[in-house]
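Every protein chain except one is present and positioned as in the full complex.
Chain naming follows the written order as A and B, and within any one chain the residues start at number 1.
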Amino acid sequence: MLFLLLTAAAIVWVRNLFAVVILSGVYSLLMAGTFTILDAVDVAFTEAAVGAGISTVLLLATLALVGQEDHGQHRRALGPIAIVALAGAMLIYAVPDMPRFGSPEAPIHVHVAPRYIEETPNAIGIPNVVTAVLADYRSFDTLGEVTVIFTAGIGVLLLLAGKRRKRK
Amino acid sequence: MNEHLILRVVIKFLIPFILLFALYVQAHGDYGPGGGFQAGVIFSAGLILYGMVFGLQRLRKVAPPKLVLTFIAIGLLLYAGVGFVTMLLGGTFLDYGYLADISTHGHHYGIILIELGVGITVASVMIAIFQTFTERTEENTDRNVGTR
Partner (left out) sequence: MSALGNFNYVIAITLAMIGFYVLIERGNLIKKLVGLNVFQTSVFLLYISMGKIEGGTPPIHYDGVAPFSNPLPHVLILTAIVVAVATLSVGLALVIRIREAYGTIEEDEIRALDDQLGDAE
């Protein structure tokens, strides 16, 4: 977990964009490890494949096009720091009101989830509850989400793949 | 790219296993961790690896852009199509229970079909995006060769 923080802080400080991209890949991989510890194997799997794999490749492909150096001025303005500190302080102030970490009585665990877990083996007949919820109970969500991917793909193709107009 | 001999040999050896693993993840999404998203991403990662090492031209031969574009649509249509089939069979949209005589089996078939649709769309979108990005890169390097 602390490595996560370190990597994220490094992303802020490092100026070379290539290093930033590689660090974001490292960050995603660490995040995937954390997800595995927190029992979310499916999510960890996806995060490792997507975050550390595909997005790094895409970022690198973009870097090949736009160059590597971040030579913008650091504005060092107090505004952003103040906003971030304020928002962070408010959120941390809210933390003690959250249910205790790992507590089975937290509101999130008592409402819909038990039904999914209990019904899945009988009603759907597959052991992986995550897949069952994803593709069956909540298949409308997934349909919408596949449509988002579809739209993103079409959007990228429209932005980049068209015939180049000749510029002077 | 001719100089990276070790890379090319190792990658050539790895790619079939990556693709096979993607298919395994796709097919076993209902028993272990995995499913359409992961399978699609891993599958496209295999092809993208191929494209990175052997060049875009050869990737185009393996996955022609037209075909990839068609598959983007096919995946989504397969997903929505399952919904309409269940409607025709008497249920509501995406109510898999009507796909087979026994409701449980129907659910199972439905999930497999849907995951397949998701996998196809995700894989082909990722490949298409990678192809357009690298295509841009190659055009730009061609143009910049004289100037830099």
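As a convention for this text, contacts are C-beta pairs under 8 Å (C-beta built on N, C-alpha and C of every residue); 3 or more make two chains touch, one makes a residue touch a chain.
The shown structure was predicted, so the numbers you read here are calculated from the model rather than taken from an experiment.
Across the whole complex, the hidden chain's contacts among the shown chains comprise A, B. By the touch criterion stated above, the residues of chain A touching the omitted chain are 1, 4-5, 8-9, 11-12, 17, 20-21, 24, 27-28, 31, 34-35, 38-43, 46-47, 50-51, 54-55, 58-59, 61-63, 65-66, 70-75, 77, 80-81, 83-85, 87-88, 91-92, 95-96, 98, 100-104, 106, 108-109, 112-113, 116-117, 120-121, 127-130, 133-134, 138, 141-142, 145, 148-149, 151-153, 155-156, 159-160.
Listed by residue number, the positions of chain B touching the unshown chain are 31-33, 35, 37, 41, 122, 125, 129, 132-133, 136.
The rule we apply is simple: only the chains that are shown with their structure count from here on.
Interface of chain B with chain A (complex): residues 25, 29-38, 41-42, 44-45, 48, 52, 69, 72-73, 75-76, 79-80, 83, 93-94, 96, 103-105, 107-108, 110-111, 114-115, 117-118, 121-122, 124-126, 128-130, 132-137, 139-140.
Against chain B, the residues of chain A that register as touching in their complex are 41-42, 44-46, 49-50, 53-54, 57-58, 61-62, 64-65, 122-128, 130-132, 134-136, 139-140, 142-143, 146-147, 149-150, 152-154, 156-157, 160-161, 164.
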